[in-house]
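Missing here is one protein chain; the remaining ones are kept as they sit in the complex.
Each chain carries a letter (A, B and C) given by its place in the written order, and its residues are counted from 1.
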């Protein structure tokens, strides 16, 4: 066991912790940040992704195909949810929370009734590598890279594409946007579908390391929300990255200096303190600091 | 409507009526009294199980009212109301175990059960409101507080986690530290020889819980229709504007928050006394969301609706639990349907609709059209 | 102006009282039957483990009823099985336990998977002087007049299995577990077992339920270089340890008494995540023997979609059968008479896992436990039949339930002889 291995292990854990938060929150950030909807059923979209990926995998599809299929199905379910229910609850935080809690009960319980209490997960691919006497799973790094890729993709989509411009306009001022010829309804539906698809993909990715059950997603939702809210609304996607950097950093340090129990508690404590210091989230805080610096 | 009814209602009721609450007419109060009387007489016809279950529903309704005060009237969203309920419950149990043999009563434990969460709310609330935390950030922060409390309570399985004679007990719940310590006492009120014990399974506890619910309900009606209540609504509608009248909005929010926490704590203490059991599961996400569901489905801006919704939903979900696997699915469908049909709350919408219907059927337009109203109509 | 609300309230009140009236009217007919009331997680996180338990109940009740019922008070009576869904929600257990006791006037209540569920239901049942059963493994040591336990206790699993591991694999072990009562108790039992068998615990750490990233712990375990690991990882998040450890190349053998027997993880994780895992169930589908095969066949005939016949199914079945024997022996459903019968060492020679005997002085049962090992392809190999294991802990600290029930829970620190093993 060498120092290089220990140091790499810390970095590895940091990336791993970050990947967890980023993946769990990547779909939520769109739905919460752009539509003001707290989607408690996001975990169920992840669960659907996990089921679809696993089913596709065991009928012979290669893993990447299974993951894409998971995204597609979750996206379709998202469209149905949005058209039938969610569209009545834009920007109503707690009402949307209640209604999506109901949806989450329906989805998880429906899957339980239809498919039974569990299914086989997928094998973890890629094996391991070692650094300085420590060995590490390759897949966790792939998760991290994928998470970064997905976030960057979403950012680019909303930043550069014409859909992104229309979406941002619709979020900012729906009436103005529709007067300018943006079909706001379709933009909302598409945004929700993309958020849902991201959830499905995240679920499929987690399905390769976690057991799959109808209640698979519920373990991710609260932590994902804390991350999203911590990020703040000033710049949603950047905020998510800040929040993941911050929370995963605190967790990694605390788990290694103390133990993993403290590490877990410290995420919550860090969110508590972070929100008090930055009452509108990290991205808002950063933006204000920058503004103040420019003024001087 | 208010203008008409004000003069006709006895002075006693005037303080309880106002536009902050639906149901201000004489008819409403007659029906209200009939409802309370029916509940009071319920133990005479219902089985023991129904009585003790209804006691639990009343306690839930107090918890729901506590959230209604801050969410519906002061505009503070909280996803951590069950934290105060849990703290109140544990406080009652801990104090009760330690004092019951010395004093022979557990009224002090009930008081601590309300005060402990109020103190917690004062501390957390001061930090939140003086940091200018708002909206969803308050909601999430309170959820984090609740989860942290739950994390702590779950890992107290070690016997070292004992406060006097009370062993926190981790996931298995609060209990006596040693064989010689008493278990969580029934609610026992009074002094010396003059004590009355309220067994959570009996009628006396039922009436006590009903009385507590009625008292909290009337107390909150009075509060929200008082000038402090107007202030709460003012804060909800426009924090900044209220501040420009010289009010420290943060202090008002903190006050409402502490009152709400004390009521939630009272409910928690009653819950512990009811089942003589308290466990850390109450701090997790589900129970916190459940309170929000009760309030949202009822209609967060009306106290009566919240009580009716809590009683109905509790009853529905406990009946559904006997249906087996399909129960949660049906509950989900009910929630989604309720929110789609009446996003502002099923019972509040129903009440407002019936209010309009009553007015129309009497063929009397609601307010005597003032010059101002005419002017408004003309525009 | 809120008449509709009031009137809907009034009508629900009416419904309540009608239901109440009906309930008051029913006991007469209910007395013709023996009522077994069960509460299990049919939905929520724990439905994976607990759904098969209801299969065990249903099979046992069917068998008893098909044989014409049980003769009590001079009359053959059938068993009426009432099952509620606890929804993996502790508060629901409390509420449903009340319903069992007061509304259904149950003769016995069987409820709960986790310790929290068990205590929520058990406290309510025993304070109303009704017989309570818990039918899967637990932390053991509960000495209560009304409470009976069908499943194995830690002393029956940990002591023989750790002894085997120390002797066959090596003395040095690491312990990781969920931070709650059950795993804390298992931790204490592992220390006792290590002390008794001459093993050494190199590392002991507890984790909250939400933990799902394990690299730091994997590093630590590797650093400790144990001969084998002891695990008490509980819940969907924590069991992610296994694929992560495989991926990170941690191949040290693992012993765990919470895996496979409840949640049949070997059927849910893609191989080889769980390879080299040793488990000590009181019963699982793979237990050899005619009784086991017959039991699996009967469960599958009745419930073809059963994913795996686990410990819950077996001990749910055993508990109802044991109550049947006790009622028969007592000739009555009277609570005290039934308890007296149960305390006379009721035995089931043909239980799925082999002979099973309720030890009346302990309210826990003697039974076979087995040591299985998970192979690369996730099939299970029987390593050792640990033999008939007796519950002795309560007796060893001087408790005799047939004489006086202390109505509390005892844990290893209550045995003064073990103080030396438990000291950190």
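Convention: a residue touches a chain if its C-beta (ideal position, glycine included) is under 8 Å from a C-beta of that chain, and two chains touch if they have at least 3 such contacts.
The definition used in the following text is that contacts and distances are computed from a predicted model.
UniProt records the chain missing from this view under the protein name "ABC transporter ATP-binding protein", selected from "NADH-quinone oxidoreductase subunit D", "ABC transporter ATP-binding protein", "Sarcosine oxidase subunit delta" or "Formate dehydrogenase subunit beta".
Taking every chain of the complex into account, the chain not shown here touches A, B. Within the whole complex, the absent chain has one touching residue among B:16, B:144, B:209 or B:231, and that is B:231.
Contact with the chain that does not appear here is found for just one residue of B:101, B:248 or B:319, B:248.
The missing chain lies against chain B, touching residues 2-3, 6, 18-20, 227, 230-231, 233-234, 237-238, 240-249, 367, 370-373, 375-376, 378-379. Summarising the interface, chain A meets the missing chain with residues 287-288, 290-292, 294-296.
Just so it is clear, only the chains that are shown with their structure count from here on.
Annotation: 36 Å between the Cα-based centres of chain A and chain C.
Here the spacing of chain A and chain B, counted between their Cα centres, is 34 Å. Chain B has residues 151, 155, 325, 328 in contact with two or more other chains. In chain A, the residues that touch at least two other chains are 109, 112, 261, 264-265. Residues 71, 77, 79, 127-128, 131-137, 139-141, 143-145, 147-148, 151, 155, 285, 289, 292-293, 296-297, 325-326, 328-329, 331-336, 339-340, 343 of chain B are the ones that touch chain A when the two sit in their complex. Touching chain A in their complex are the following residues of chain C: 43-45, 47-48, 51, 179, 205-208, 210-213, 215-217, 219, 222-223, 236-237, 239-240, 243-244, 246-250, 263-265, 267-271, 273, 305, 307.
Only residues 1, 22-25, 27-28, 31-32, 34-35, 38-39, 42, 45-50, 52-54, 56, 151, 154-155, 157-159, 169-173, 176, 179, 201, 275-277, 279-282, 286-287, 304-305, 308, 311-312, 315, 318, 321-325, 327-328, 347, 350-351, 353-355, 358 of chain B touch chain C when the two sit together in their complex.
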